[in-house]
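The complex appears here minus one protein chain, its other protein chains still in place.
Each chain gets a letter, A and B, in the order it is written, and its residues are counted from 1.
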Amino acid sequence: MGVLNNNKESVLKVKNLTVSFSRYDRGWNKTNLQVIHSLDVEVFSGEILAVVGSSGSGKSLLAHSVLGILPDNATITGSMEFMGKPLTEKDQKKLRGEQIVLIPQSVEFLDPLMKVGKQVKGIKGTVEKMREAFRRYGLSENVEKMYPFQLSGGMARRVLVSTAVMEKSKLIIADEPTPGLDMEMAMETLRHFRQLADQGCGVMLITHDIDLALSVADRIAVFYAGTTVEECPAEDFIKGKKALRHPYSRAFIDALPQNSFKPIKGTQPYAGDLPKGCLFADRCPLRTEECGGKIQMSSVRGGKVRCVHAT
Amino acid sequence: MQLKADNISFRYNDKSPWVLRNVNFTVESADRIALVGPSGYGKSTLSKILSGYLKPTEGKVLLNGELLPEKGYCPVQMVYQHPEQAVNPRWKMDKTLNECWKPDQNLLDSMGIEKEWLKRWPSELSGGELQRFCIARVLGPDTKFLICDEISTMLDVITQAQIWQLVLEISEERNIGLVVVTHNMALAEKVCNKIVRLPEISVQKPEERISV
Partner (left out) sequence: MHNDSIFAAGSPRLKSSGINTRKKMIIYITAACVYLIAVLIAGLVMNPDLYGVHYENKFLTPSFSHPFGTDFMGRDMFWRSIKGLSNSILVGLAASAVSSVIALIFGVAAAVAGGKTDKIITWLVDCCMGMPHIVLLLLISYMMGRGGFGVAFAVAVTHWPELTRLVRAEVLQVKNAQYVQAAVKMGKSKTRIAKEHIIPHVLPVYLIGLVLLFPHAIMHEASLTFLGFGFSASTPAIGGILSEAMKHIVTGKWWLCLFPGLILLVAVMLFDVIGDKLKMLLNPGSGNQ
């Protein structure tokens, strides 16, 4: 139910997702730790959805859930749909690497002992496709024969992105693709994503860097303590505090170094020790008694928000 | 106090290209210097040299005119980009926190470190929370300079602002000089009182390194 995107196709729809890990606390007893709860997110074709939030808010786990690469002690409930069809574990295996592609964080995710051409080609691709992908990103043919350590930073970026265009992928998930890059290189990487989206892919850009997210994304989903607190068009963030709906998103704007650089107090609650009701309540300036109940996502001014005080 | 990089050059071995060439610069206790420059100019290498983790191939690092001590507590301490890698995963947090000195309750409160976190394992805390521990543990009374190598790059903006407020407050209170490596210009301008561009103080350009 994209608010603004009724004419676009839904590529990925995650509804009411929970992810929990079973773990041993002391000795033999197992306990469950729920790290993602009632999470909703939808990615449409031709757009970039930026998932922002602090570390530990469940951004990467969402990516791993969609790809089906969570460890064995994880349990998932809720529903996921890919191109309008339920996404089962079997589908995930078939689709990942073809229609659903992950762009990893750095070259460290490549096999250091294998030439990059062969790695980009993968098991499913062909040499022709690989060459085409390389040409598209201005990588010459001798790059194929290089090992990952021989690539310069910029080349490495392009090699990683080229893995995504090998197949006719519909959904591209990029997990923190920019840390450690300087501004110019980060922007170039993001431009590649923009291009892919413009050609009809859905891109899920996972990042903690709201600045960069704003420069390319169409929509922003803000995560907090394992749930979505706001989903809105990126313009709202650019317009500033008043256009936003959730107090946590507004706190983001204030904390930016180019703005007032003023943080709110406190930290995100620990997954094993979550408050009842609104998870943000104990840091929130708008807190009232109503915040203790269960808070649903509601539509406000063309976006969605999980806050009873949002107007 | 003064921390001085005296004509520092660095390369990994005799055959490898120079990473840094003839770098000179000085930090005073009251300074908050931002070290900026594109990737590949050796910002991280320079911070490691300044804090004594690496030995310069040529030149010296001088603290008040003397070489950095090889043994004992180093007055120049460094905080890393990835706090997860900078704490022992097999230690609970209170042990990590108290590894070299016992921070008092006041400091913990002002750092926003909650009592309950001390009993947790590193894997049960987020990056921002861990980074607070990494900073608190090097704020001992003997620390004179703090080198911050992209310490907030992996953190969200709220935590970033929290962390920097703390560092600024404490460095001012204790007269600790700061060297801040960052790629975020807005941050550098907000946090620091002096900006040093590495390409201007190091003769070595990355292109030359690749061609060697």
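Basically, contacts are C-beta pairs under 8 Å (C-beta built on N, C-alpha and C of every residue); 3 or more make two chains touch, one makes a residue touch a chain.
Here the structure is a predicted model, which means the values were calculated and not measured.
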| item | value |
| --- | --- |
| Full-complex contact with the absent chain, from B:Ser9, B:Ser51 or B:Gln131 | B:Ser51 |
| Residue, one of B:Gln77, B:Ser126 or B:Thr159, that touches the chain absent here | B:Gln77 |
| Residues from subunit B at the interface with the omitted partner, ascending | 51-53, 71-74, 77-78, 80, 82, 85-90, 96, 99-100, 123, 137-138 |
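Just so it is clear, only the chains that are shown with their structure count from here on.
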| item | value |
| --- | --- |
| For the subunit A and subunit B complex, residues of the former touching the latter | 52-56, 152-153, 179-185, 208-211, 251-252, 255-258, 261-268, 270, 272 |
| Residue ranges of subunit B touching subunit A (in the complex, touch as defined) | 38-40, 81, 112, 114, 120, 124-129, 150, 153-162, 164-165, 183-187, 189-191, 210 |
